[in-house]
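Of the protein chains in this complex, one is absent; all others appear in place.
Note that the chains take the letters A, B, C and D in the order they are written out, and that residue 1 is the start of every chain.
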Amino acid sequence: MDKILAKKDFPRWLEALGAYDVYAPQLIDDVWNYELATDRKAVSLDYPQTAIPAKKIVFPQREFFFEFREADTDDYKLKELLPEGKPTVIFGVRACEGKAVTLTDLVFGGEIADDYYWKRRNAAVLVGLACASPPSTNCFCLSVNGSPHSKEGLDVLMTDLGDQYYVEILTDKGKKLVSEGGAIFHEAKPPDKKAAEKIHADSEKKLARELKNIKDVPAKLKGMFASPFWDDESMSCIRCGICTYLCPTCHCFDINDEVESQTPLAGRRVRTWDTCQFPDFTMHSSGHNPRPDKAARLRQRINHKFQYFVEVWQNYQCTGCGRCITLCPVGIDIIKVVEKVRDHAN
Amino acid sequence: MVKHEDVRAEAKKLLESGKVKYIIAYELGADGWKANPVFIKKPEDVDKIIWGPTCFHNLIRFVVDEKRRKVQQKNPDTRPVGVMVKGCDSRAIVILLQEKFIERKDVHIIGVSCEKTGVIDERKLANKLKGRKAKNVEFGPDENFVVTTEEGTVDLPASEIMADRCLECIAHVPVITDVLFGEKTKRTVPHPFGSVEKIETLSSEDRWKFWSEQLEKCVRCYACRSVCPMCYCDECVADTITFAVSPDTTAEEKAQKIKWLDKSPVISENIFYHMVRAIHLAGRCIDCGECERACPVNIPLRMLNKKLEKEAKLLFGYDVGFDSEKPALISCFRDEDPEDFIR
Amino acid sequence: MRTNVYLPKLAKVISVKEEVGGVRSIKTFRTQFLDGGFTHKCGQCAMLSIFGKGESMISISSSPLVKDYLQFSILKMGRVTSAIHDLEVGSIIGIRGPYGNAFPIESWKGKNILFAGGGIGLAPIWSVLQTTLLRKKDYGDLTLIYGARTSPDIVFKEELADLKSKMKVHLSIDVAEPEWKEFVGFVAQNILDKKPSPENTIAITCGPPIMIKTCIKALSEIGFKDDQIYTTVENKMKCGIGKCGRCNIGRHYVCKDGPVYSWAELRQLPQEY
Amino acid sequence: MKKRTGIFICHCGINIAGTVDVKSVAAEMAKEPGVAHSVDYVYMCSDPGQNMIEQAIKDKKLDSVVVACCSPNLHETTFRNAAKRAGINSFKCEIANIREQCSWVHKDKGKATHKAAHLTKSAVKKVQKNESLEPISVPVTRKALVIGGGISGIQSALDLAGAGYKVILVERSPSIGGHMSQLSETFPTLDCSQCILTPKMVEVSRHPNIKLMTYSEVQEVTGYVGNFKVKILKKPTYVDPAKCNLCDECTKVCPIVVPNEFDVGLTGRRAIYIPFPQAIPASYTLDDKNCPDPFTTIACGKCADVCKVKAINYDMKPEIIEEEVGAIIVATGFDLYDKENMAEYGYGKYADVLDGLQFERLCSASGPTQGKILRPSDHKEPKEVVFIQCSGSRDPELHCAYCSKICCMYTAKHAMLYKHHVHDGQAYIFYIDVRSGGKGYEEFVQRAVEEDGVIYLRGKVSKIFEENGKIKVWGVDTLSGKPIEIDADMVVLAQAMRPSNGAQELAKKLKLGTDKDGFLAEAHPKLRPVESVTAGMFLAGAAQAPKDIPEAVAQASGAASKAIGILSQERLYHSPTVAKVLKNLCTGCGMCVAVCPYDAIAFKDGKVEVNEVLCEGCGTCSATCLRAAIQVKNLTQNQVQEMILACLGG
Partner (left out) sequence: MTEEFEPKIVAFLCKWCSSAGSDLAGVSRMEYPANVIPIQVMCSGSVSPLYIFEAFNRGADGVLVSGCHPGDCHYIKGNMYARRKLLLVKKLLEHVGLEPQRFRMSWVSAAEGQKYTQVIKELVKELKPLGPQTKLRRERNG
């Protein structure tokens, strides 16, 4: 049953979550980001879009796989460094990011599941906040099978009703989280539900951007692999990693050994984010690079999101958050690029 | 005042005569108010070209790209590329010439004077507008900008929304051009290093607190080096693999690649990376401020480069990016260089 | 028991053999797991770890029918492979895998198999070659067409000499040498020269990208159909399990969906390898 | 292949073992990756110690060794030779200095042992990445160039020629001889300068191995040790020395008179002249700077008219002569500190204030007064003469900070000579200190005081001015504290010595370093005093620092023998630890080109390349390069990084 939480009681809920690490959007030096809330009373959900999406909490930019240590000459001890999986709750997750996590789940799940990811993922409770108005000027979630109030991937969805939140419990994890708050939650009444639904419906009309008629794009892309289109489109790309690092669905990573001591050899195998936009991402050690230029790399990004992922998982690997557009230093606009693909004469 | 039409006419002339391969300029972005880089190849496209207070980008970055492409082509088109430059950007050309990365004949420089102002700082503007969305920003008649939002038009003084780099600019008129638009207005900058001096007044511990908090945020997206026209190395010392590989590069050579820092975005590695970048830009950074603007997490990177620019000026009397004939900062010295720090 | 996919198993190097010396050195290593292990299929790869240096995906060149060791033949190429070349008998390395698909050798029963390899490219097909040899009665004619740049660059020299009594072996080198009695020219030219019959035959070709391209062209020319030609693809890999995102060719992750492709499949994919 | 490094820790008796636990260092090193052998021994440098290393290299198939012992300056060569004898490249041997830099300077055994281990480990990391290198070999042009024909240049040239090598001796003035030929007598023996110099000058002119080029200047030097290419400008003398019979008719008819350099302006000479009677080559020179007649080409023609042997040829042109030499000796000598600078002493203002060289000319039998000491102003015999030492020397505020070294001695000599000529005269010497280090020097000074009654006044002269035909000298005797006033007839300033005119420009052409005073810089002030910083170029005489004749001659012979050291080789070997360009990384920005002290880096095809023979391996290029595209072999950034890690224990 849906609940109502008065805004003044929101801090009390957070106080009650003592067993959890609580992440919430915070403003630091003019930049919003999900940060560990050390002062839970100060948490407010009045924020636009964060720079780095919530994926960083379930898929941190750096994590340890294991530690290696030379035990004796030419013998090693390996110590697995799985995350402990401390219960974590992320407040204020936008619908597009919740959905993005479901897409990442697909990648890290399957037959060969990624323990490191799942340890954090399973421990994380995602409390969404429906967007009453688009948090970014470049939001286009509706165009990519999302919505400003999508419940996908979320455990709880909150909707701001002015001085109270409309709280929808979506999963068992969510239920437990709400139950921690105890009596501060009240049963929602039909007018509340109506109000929430109205906000949801209105929000859909407020989206600033859209990307229409893209169902043929995957097929179109297939035929455009060798097109000079990519050269033209990528001219202004500076080959930085902003678009992918800040993308809620991008999940590419690198694995490296970080050595702490040479004798005895000791160090850690570390996973860090990586991006298809860096030239060394695909470079063979022979120097051969299957994606030798930025045209090939832009093509990979668009193809991955709008063709390959669709072929494998029947969904766009883009949730329309618009971060890559907002933060691209040279204004490369994924909407424009995909529209051009759509309108491209084969 | 620089008129769009004049720049467009010049561009058209250049393209029609075949004098340039293409022109790197600014166009209006998809959001309708900010500029984006654009590459004009056909005379009929010149009307895309704009000039305004959102032309942040240092387009010389793309001159570097052009050189890279040219090296790889078998029979490259050797005509110059046209490029629109602001004062700061023009100094980047001077550095590229000084370092022999390009030749003067490789670029046709279309200079635009920033006259009384410069470009705006998007974040400052956003704070100023408090949630209202800008629809248009233009140069005002004086040291001001005219900002249009849904709720009307306001005049904002330059000092409030102009980018820091422009507030401390020492070359608002391009220093090297083939053609110049706009007036060679005189402008005095009372505190060219004002922003750095603020940090300098902090105690050592407070400076560390400041920088460690700032650099902690770094996600190593490398936008700072990617956007920088001076970061044109094929292989950066921060790269963890051997990059500049040719068929005769041996495995030994590749195995010798120095791994100075790890890919982990932790403070020690981040600060290593940014210090290396700063020291490598000493005497080369022309303060276009692009690294700082591009940074998605808002690290005041300019304050690292500006510090060394200041020291180069004060300690060694070295001005960056005005004379392509003089040696680089660290490849010359003066007998009277300070040595009181040597004990 | 839960298995951590990123945690390598420790193995000991039990033999090291230098196949090719010089700058582009190739060595063959045999390893034994300290504890447990895995069984692989022909054509699969394993991720070898040199702790402190990193990992490298290497194809397993020993036959699955050989149970007491895994064999890898490795060209010294970069940081990790250089470190692997420093290994000695008794050194400990990490191995995880096996990764990727395999050659469908079960479905080839009763067919002739033509192996066409160049340089280090013999390693990925060596496992198939050994397996089919061990089960010779299940297969028809086995033929190997193998070439290297110069005679010292030929791998598995002793084994090849031995092989000649068991199957047809055609060797080649790129440029003539005084003592060389066999074919001079590229592998593809040797294929055109020997003209093996496509009749009921599967061709496996493996080697440097340019060699693969020319061999496939040559094979097509002498009548092999696209689905009769198999090859392996290599791309830069990190995770080995289709997650890290770098080895893809289109929707395929080479580490998971490859490295073995029939030409019929591969030619449908974008040219990104 | 995995590395196989051997470690040898020397006890050096108890010099090391007394402070460093060598056993535990050896044990610790044995655990290092790639270390195949690690032992300690009481004296590694002894024969058994060296044998031990050689044997271990062979037995254990070591590919590199580290010897932890004393400073590499002492035994690096010893151990590298041992390594070489055992069949590995000498660069596969490195020294860890655990004596001078460890055991001798620390007392705490634990800490010293810890440090020794880190030092050794750092050497291991380095040696494991050392390349095998062979010295770079270059053929040698077995000919030398000596620049400057003063006593130093003459001595060097004669020594080289005597050893059987061809020498080109270049002198810019018309005659060799230098300043020594101007001197009257020399201290402390008072033998006649000309008399001892002239035979040497003649020998130079007659020596079959010496090609004498007077009135010539070095214009350009390129190349490197063993193979320099030199361009020499030979100025026209307009007189054919082969024809000239020294009849002197020409000077009599020459209408132009200019100050005579040889007499330091005390006399005049004609535009056509012989510098002094004993000049070598014995020939006349028409000085075209002073001769020109704007209406004809250069001359009035009178000298040619009177020359019976037709030795005068106005059509002579400057010539550029190119020579190849293997070594260069620079002996450009000195000049006196400019008199304009000494206005406080009235020099240049009062005719009777002279400098030391002018006084030499006055004393000289061949001088303007035939050896009589007479005042230039009125040709009267001066009865009171004041000599001022340190005129311009030892005065960091206003003049030269350094001591000109010879002035104390020649001033004593001047005073003595004066007294010998003017028996009733009185010599006064103002001095700061009297520096008389040298064989017989102190006795000489004492003789001046005791036998010739020279009055030494310790103090500085504050003012000199003319009054009533006398030169008033005001000063203070700092010993008594009393002001002193002397009515002198003549004042002689012991002017500071400075590098000769044009030496700075020449140094630039030769790429030689100069010190802050403009004297040529030696490679090492103590251990390599005759070598310049550039290989194959040597320094002789006062060009390097103020010197007296015996010192100049000694250094000249030293320089000659150093040059012979090069010329006697068939080929030269140059250290192979030179810079190397990683072409893939180089962008041709040229920062390294600008910083290279040896011009060893040049642009080529948009990148740079290193001339291995010129490169000395200092590595300044590699620290300047932003891309690590230029590195010094066997001390690459990679190696230094490994060493840093080793030092920090990680």
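The rule we apply is simple: contacts are C-beta pairs under 8 Å (C-beta built on N, C-alpha and C of every residue); 3 or more make two chains touch, one makes a residue touch a chain.
What you are looking at is a predicted structure, and each value in this text was computed from that prediction instead of being measured.
Asker: With the full complex in mind, choose from B:K105, B:K186 or B:R343 the residue touching the hidden chain.
Answerer: B:R343
Asker: For the full complex, which residue in B:M162, B:V237 or B:V320 touches the chain that was left out?
Answerer: Hidden-chain contact among the options goes to B:V237.
Asker: Tell me which residue among B:C221, B:C291 or B:L304 touches the hidden chain in the full complex.
Answerer: That would be B:L304, which touches the missing chain.
Asker: Extract the touching residues of subunit D with respect to the undisplayed chain.
Answerer: Its contact residues with the unshown chain are 71-73, 97, 99-102, 104-108, 111-112, 114-115, 118-119, 122, 513, 515-516, 521, 523-526, 533, 595, 597, 616-620, 622-624, 628, 632, 635, 637, 640-641, 643-645, 647-650.
Asker: Of the residues in subunit B, which ones touch the absent chain?
Answerer: Residues 199-200, 204-212, 237, 260-262, 266, 268-269, 271-272, 275-276, 278-279, 282, 304, 307-308, 311-312, 315-316, 329-331, 333, 335, 337-339, 341-343 of subunit B touch the chain that is not shown.
Basically, only the chains that are shown with their structure count from here on.
Asker: Given the two chain pairs B-C and B-D, which is bridged by the higher number of C-beta pairs in contact?
Answerer: By number of C-beta pairs in contact, B-D is the larger.
Asker: So how far apart, in whole Å, are subunit B and subunit D when each is placed at the average of its C-alpha atoms?
Answerer: Distance between chain centres: 50 Å.
Asker: In angstrom, rounded to a whole number, how far apart do the mean CA points of subunit A and subunit C lie?
Answerer: From the centre of subunit A to the centre of subunit C is 39 Å.
Asker: Touching two or more other chains, which residues of subunit A qualify?
Answerer: Correct list: 254, 256, 259, 262, 265, 274, 283, 285-286.
Asker: Touching at least two other chains at once: which residues of subunit D meet that condition?
Answerer: Answer for subunit D, listing residues that touch two or more other chains: there are none.
Asker: Which label fits the chain touch graph of this model best, line, ring, star, complete or other?
Answerer: complete
Asker: What part of subunit C is in contact with subunit D in the complex they form?
Answerer: So the residues of subunit C in touch with subunit D come to 85-88.
Asker: In the complex of these two chains, what residues of subunit B are touching subunit A?
Answerer: My answer: residues 29-31, 34-39, 57, 61-62, 65, 123, 127, 133, 214, 217, 219-223, 226-227, 239-243, 245-247, 249, 254, 262-266, 290, 293-294, 296-298.
Asker: Can you list the subunit C residues touching subunit B in their complex?
Answerer: It comes out as residues 23-25, 76-79, 81-83, 85.
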